[in-house]
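Questions regarding the structure given below will be posed in turn.
Only one protein chain is missing from this complex, and each of the others stays in its spot.
Up next is chain A:
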């Protein structure tokens, strides 16, 4: 057990513990905040595994953007203060499948790697990863930019107010939220 192992164990325990809270808590907003803890612990894991750039991108995009978007969604849909009782389905199948997947993968990986030790490679700094992306992975990188653009356009189209309204209906389709509340 070296220092890296101890750090990995501690951060892994934090990540799994807050992950359990994300999927079991009764508070919508707290689920998002536990997700921050989980993703932060994973960013620490990446740092220990010498993936510097991935760790900082994780903090920037996941903790900074994705979780904020999720919390926005929580507050735009329904933001109850306190516990909600209707968040869960009664689910033995969920526990069965989730537990089966988790424990199965654990058994597989433990069997594959046992307690072997490896040397950590040189750190994945921004310079090295950038060189790797623009030398070997240029085409996937460009395809991803097209994918981001199409996701952007798709989100804009999905957010238009007239979706789901009958075509040519008499209802005011320009600002449905306001008019319906006012009626």
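Definition applied: a residue touches a chain if its C-beta (ideal position, glycine included) is under 8 Å from a C-beta of that chain, and two chains touch if they have at least 3 such contacts; residues count from 1.
Rule of thumb we're sticking to: contacts and distances are computed from a predicted model.
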Quiz prompt | Name under which UniProt lists the unshown chain, selected from "NADH-quinone oxidoreductase subunit K", "Glutamyl-tRNA(Gln) amidotransferase subunit A", "Alcohol dehydrogenase" or "Cytochrome c" | solution = "NADH-quinone oxidoreductase subunit K"
Exercise. May I ask you to list the residues on chain A that touch the chain which is not drawn?
Key: 1-2, 4-5, 8-9, 12, 15-16, 19-20, 22-23, 28, 31-32, 35, 38-39, 42, 45-46, 48-51, 53-54, 57-58, 61-62, 65-66, 69-70, 72-74, 76-78, 84, 86-89, 91, 93-95, 97-103, 105-106, 108-110, 113-121, 124, 128-129, 132-133, 136-137, 140-141, 144, 147-148, 151-152, 154-156, 158-159, 161, 163-166, 176-177, 180, 183
